[in-house]
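My questions will all concern the structure given below.
All protein chains but one are shown at their positions in the complex.
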Amino acid sequence: MRILVLAKHVPDTTEIRFSPTGELMVRQAPTKVNDYDRHALEEASRLRESGAEVVIASVGPPEAAKTMKEALAYGADRAVLAGGAWVADADPEAMAEVLAAIARRQGPFDLVLAGDVSEDGYNALVPGLLAAKLGTPYVRGATALGVGAASVKVTRLIGDVEEEVEVALPAVISVTRLLNSPRVISTMAVMKVPMSKVETVDLGELGLDPAAFAPGALSTRLSAVRPVQSKRGNEMLRGEPAEIAAELAAKLRGMGVL
Amino acid sequence: MDLAVVVSEAGADAGAGVTLARKVASRVEHLVIALPGGERGASPAADARYVVELGEAAAPEDLAAVVSAFAESHGAQLVLLAAQPIFREALPLLAVSLGAAAVTDATDLASGANGLVATRMLYGGSALAEVAIQRPRAVVSHDFGGVPADSTAEAEPVEPTAPSGVRKELSRRRLPSEASLKGARRIVSFGRGVRSKEDMAMITSLAKALDAELGCSRPIVEDMRWLGSDHQVGLTGTTVAPDLYLAVGISGQIQHLVGMRDSKVIVAVNNNPAAPIFEVADIGVVGDLYQVVPSLLEALGAAAG
Partner (left out) sequence: MAASAGPRALLAASSPHYVYMPGLPGAFHWLIYVALIVCLVVAAWLFNRRVRAAGVSPAELAHGLREIASKGPGEALAVVGAEVFGQRRVRRRPYAGLMHLLIFGSYGMLTLGTVLIAVQHDFTGRFFGVTFLNGNFYLVEKALLDTAALGLLAGVAMAAWRRLAIRPVTLGARPTVVVAYAALAVMAATGLLLEAMRELAYPVSWSHWTYAGHLVALAITPLVGRLNLGAYQATWVVHVIAAFTFMGGALATALDHVVLVPLNIALQSSRAPGELRLPFNLAELLESGGDLEGVSSGFANPSELDWKRRFMLASCVNCGRCEEVCPANAAGRPLSPRKLVQALKGDLLSPSDGAGDLFARGVLDTDTVWSCLSCGACARECPAFIDQPETIVEMRRHLVEEGNVDEAKALVLAQLERNQNPLGLPSYQRFARLAEAGVPTIEENPGAEYLYWVGCMSSYDQRAWGVAGAVISLLRLAGVDFAVLGESERCLGECQRKLGDEAGFQMRSMEIAETLRSHGVTKIVTHCPHCLVTLGRDYRSLGMEFEVVHHSELVQSLLAQGRLPTPKSWEGGKLTYHDPCNLGRLSGVFDAPRGLAASVAGESFVELERSREKSFCCGAGGSNYFYKVPAQESVSGLRLGQAQAAGASTVATACPFCLSMLEDAARTAPGGQGPRVADLAELLAEALGLEATAAP
């Protein structure tokens, strides 16, 4: 069995902030493997223990090579990182296109695993777009997986309904954080992964036309980013208990949380 | 833009979707996905209303196929999907089949100089991004359809496409609803301000009145042992992010705060105006919880009745 795992290099969202002049400061933020993808990596690594070959695919800047080492530390055979100047503007559709090219060139793969979403963009699009481009079934939100020789059984939770579905392989499955508990990757474990396990490729090597990845040619483009005022209200209510209680109830209703 | 199609499940009010679509399209059609013979839902202010019946276990592939065919035949430039699980799964498939740009969880739509512009959250909600659509068509999801409606207004039926058979359903069961802090929409949490185990009853009634889960701070579990550790919110307990977090008699040790800081709305009740919990609260109530909680119960009860 050959498994492709999508693992994204993302900035840590808890460290992203806007400068006093309103500029988004992403560069300074530490980067890491997308937490959701860690569950896919963990699952793949467990399948590898029973003989599967695991390849990691990613789209990212040159620094992502370090992140790939972390992803490899979960237990995978190698990683393919597609990069180039175009990455800065790539939208989910462009990423899916590149990942599909990797899947075809390095394939065939029986199973593609990924996290449901990435922490930075939270688009939840790439695995589904990839499935559509590869023409394979797509199941999202896996809380448990049963990988067979020709099919995969996926358990998922939709509201309070738990369902189990089965699709034929090859298939793309995106997973939730309920799937498993990813192992801790120690600093030493990352340092021990040789850089030679990370193969970097550009669009040309994947047989893709760079012109299609120019900012103007993409399906979407980020045109502006502005801060969300997330500071707490810190509104203090004092006075007669009955009055404050009524005021509080009214406020909560107004906020739509009741 | 000439035409937008709003797609939602039956039994849900698509009003917010239609309103949003109307901002950018001159004509808005509503396509209702319904169970065979089931409820149809409302389509306020839509210019036309269609219904397609799909089985309960319909695969997203089937949904994508029928919506794609509908959008194609009607010539819609925008397909606005309700942000519900089945639509989330179908959205990328639909986008590829229509050759459309895909945007999820848009909070707003606007017509820009070069076409449609969607607004959405980025980086865990710390930033808002404007996404310019550079394709003639777009498939967008938006959070609407939360309020059920009972309209049985007429709708034109749409034939579903032949089932793809890609997916085989093996089992489907409703899980017993089980008290769980993780994923709870509302949490009422209490700490050492509650003086005795008997007084917990007051907090439990408040949780019940708010349809909330019961949480607590570390001392309640570790020192007082009034509740099991599955109720403990905080660094050494559960990390939660409900819509409403109501902290009663919790002073707000950092230990506790880091476990609930992602809650949408935080309300704190404490008699000490200097309690650290007020620093992270949206609304702080300075007062004796033994007076505030009964009053709040009354205020909520009055509203319900």
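General remarks:
For reference, chains read A and B in written order, and residue numbers begin at 1 within each chain.
Quick note on the criterion: a residue touches a chain if its C-beta (ideal position, glycine included) is under 8 Å from a C-beta of that chain, and two chains touch if they have at least 3 such contacts.
From a predicted model like this one, the values you see are computed outputs, not experimental measurements.
The missing chain, though absent from the view, touches A, B when the full complex is examined. Per the touch definition above, the residue from A:A85, A:V161 or A:M191 contacting the chain not shown is A:M191.
One of B:S26, B:T204 or B:T236 touches the chain omitted from the figure, and that residue is B:T236. When the full complex is taken into account, the listed residue touching the unshown chain is B:Q255, out of B:S205, B:Q255 or B:Q291. Interface residues of chain B with the unshown chain, by the touch rule above, are 192, 218-219, 222-224, 229, 235-237, 251-255, 258, 276, 279.
Where chain A meets the missing chain, the touching residues are 12, 14-15, 17, 30, 32, 181-189, 191-192.
Everything below uses one rule, namely that only the chains that are shown with their structure count from here on.
For the pair chain A and chain B, the distance between C-alpha centroids works out to 21 Å. Interface residues of chain B, counted against chain A in their complex, comprise 57, 60-61, 85-86, 88-89, 91-93, 95-97, 100-105, 112, 117, 121-135, 166-175, 177, 186, 210, 243-244, 264-267, 273, 278-288, 291-292, 294-296, 298-300, 303. Every residue of chain A that touches chain B in the complex is listed here, in rising order: 11, 13-14, 16-18, 24, 26, 92-93, 96, 119-125, 127-129, 131-133, 137-141, 153, 157-168, 216-228, 230, 232-238, 241-242, 244-246, 248-249, 251-253, 255, 257-258.
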